[in-house]
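My questions will all concern the structure given below.
Only a single protein chain was left out; the remaining protein chains are all shown in position.
By letter and in written order, the chains are A, B and C; residue numbering begins at 1 in each of them.
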């Protein structure tokens, strides 16, 4: 975009000075113990660039639960394996509703609005599970992420996965509801096993930014040259992130950050800057809509410093 | 983005060859006679650039009813005059619901989801009407557009405005519903007069692309130097267009075109390419969601040729 | 039902002793001044029997605004004049929803759930207005009630009607919404004029019980012998009152009182005891669902004393 090289030291210093007074703000997710006990003062950020460089700040090497951010990777995976047939079982429009998915699911005959709300992500996972079962699905997903991030330490936090399953009545209700509409192909518990597992993937910011770099480069990882998804599928994933990536504050996030992204209740946010790079930020305190509060602030600053917003 | 100049003749030729076989596709809006009688074979396109050049194709100088596209201009106007206070009376999140606005309006206590759905646009217009009345609001709006487009022929089609009002029971229901929640400041008929009038503005593609150029340049028209809105407000307008600009196919539009835009049931689409230009396209046949079918195809081609999608 | 004559003095004494400690309970409707200023300590009750006797208690001769109770009379009138054709434009099932009518109205294509919710009652009134205009409709309605009650003092309280219209944005929204679905035949304001007028009818308990006696005797007033509605229509009115007569506490009312009835926000309740008589009670304080609190208590006592509940 710009001809002179970005002064990353300066950018990161600016972010650091902006977020320091806000550290610890927001409310840590507490529906499972494994999330509730995370230190709210944590903050990490990593920017992965097309040339292989990764710039980091703070707790960028500390692991956290990526939660819903995993939906971006399962969506990419299913588009590679199943292709456009996916769109017969899930939509790609914003859900835009504070009383979430199950109402729309009933009104729309069991077709979730998009692949980033829970019901839609369950359908995505179910397609993968149908092809190869839960264990192989998770194994392949983890393997891919390790390869992209060149780091074999990425793993599923089994304690978190177990807790998710224990606390998972609402997701079970969604899954059985989908099944009652004929929109679930595998046994409910098999699909949910995979779903809870990928939500429980533990990564750090450095790994996450690196693993998502292909989304900023038309579907192909610029470092390894591996094509993760087609150019068309890559654009689709970015578009869905832009319109649906942040629960009921997707509109606001799009305005403030101006880039496709996905939030997780673990406090992580993944953002894609097409042609430039991928950014992962983590700070556990969430705003009312479930997006990391300090993370959003950091991204807003980064975008202002880099001029990466798509709207300017 | 690219360093060498765009070959516009080639781009337009490519668009022309792609859309010719599809001319006439889609269904012309027929809820008022003035729209129903438009020739479905019409097609026009104009690209306004930052350097003042406007490239056109087909019926780019023919007038059409801009309908909901006007909401982008009233939103810009109210952000200039009222500012962020607006967001107390209207949201900025996608509505994402096929059974449109009134259900959400009731569930969310009379606060429309965003300024581009009818209920939200009525609130926007109402703020303007409260400040200066319906007639002065429309006069100022038209005057601004004439100035930006350097063309005094832009006007309200009074026959269309009259028909809109005659057929306007649902919009009246929305307005009274807003009023019952205390979210309408002016007399209902005064606000609706302005609303129906701006929806009935007649423009051609050339004028429309030109008038919207400020949205591609951070709020300031690059030709005249007039600041229409602040940089912040401009980004907000673009973000809202990106997530909410095309009824219930905003997600799909964002994927296919990858640019902020706004559709109107008259068959027009306005698209903003930040830093590059503004594009207006017109073709009366609509897809099921109410967006111009051939218009979308033309934009998809243009974006592929120019590389202007924000996702690549 | 019972062979020995009812000891009405005893029944009324029992009611009186039960309600005295509760006088003034509940919340007086305050959305228009004319209702807000009513003395909350008021309490009246009248029981009209098939033999022409009317037993009263308290402020039974004081006028109050019958509000939604009028819907029972317009429903009877439209069933006489229009007949079963009515059911093409309005349903007869409980609405059962705390977020009231407009949501269902949209989801069900403009057909209100039943004639006792506002949207349904507007459709009923509209049928009458279509036949003879607003003024003649109201004139005939009042005339009928005067004849049945043998009391020419029954009248429309014009101040209340005016206030209703002034505060009537939500009802206007409903009416325009119905119109947008093609389910309103007359001009909106003409229909609403009649609607607001019949809601503003002022009666006392004695008149109201007397005027409704035909509903307890299969459609024919047992005193004058006038057939108000067919036996079939009478049963329909009673059934609709039983399932839908009291907003979102119809189920509870049916349990406690066990008789068809209709509440009004003016604090009146009309109850029909088939084969026995009609009861009107009035006490301005409402419970959370909008039904007179002390009025319900009085009716519960009356039913216990008389054994008139249909469930025992």
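Basically, contacts are C-beta pairs under 8 Å (C-beta built on N, C-alpha and C of every residue); 3 or more make two chains touch, one makes a residue touch a chain.
Note that the coordinates shown come from a computational prediction; the quantities given were computed from them, not determined experimentally.
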Shown chains that the omitted chain touches within the full complex: A, C
Per the touch definition above, residue among A:23, A:80, A:172 or A:232 touching the missing chain: A:172
Per the touch definition above, residue among C:25, C:130, C:227 or C:309 touching the missing chain: C:309
Sole residue of C:7, C:85, C:108 or C:288 that reaches the chain not shown, by the stated touch rule: C:108
Options C:26, C:44, C:58 or C:94, residue touching the unrepresented chain: C:94
Interface residues of chain A (partner: the chain not displayed): 99-100, 102-103, 106-107, 169-170, 172-177, 179-180, 188
Positions on chain C contacted by the hidden chain, ascending: 1, 91-99, 104, 107-108, 113-114, 218, 231, 234-236, 238-240, 242-244, 248-252, 254-255, 258, 260, 274-275, 309-312
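We take it that only the chains that are shown with their structure count from here on.
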Far-end chain from chain B, centres as C-alpha averages: C
Chain centre separation (chain A, chain B; CA means) in Å: 32
Chain B and chain C: spacing of chain centres that average the CA atoms, whole Å: 48
Centre distance in Å when chain A and chain C are each reduced to the mean of their C-alpha atoms: 56
Multi-chain contact residues (two or more partners), chain B: 99, 107
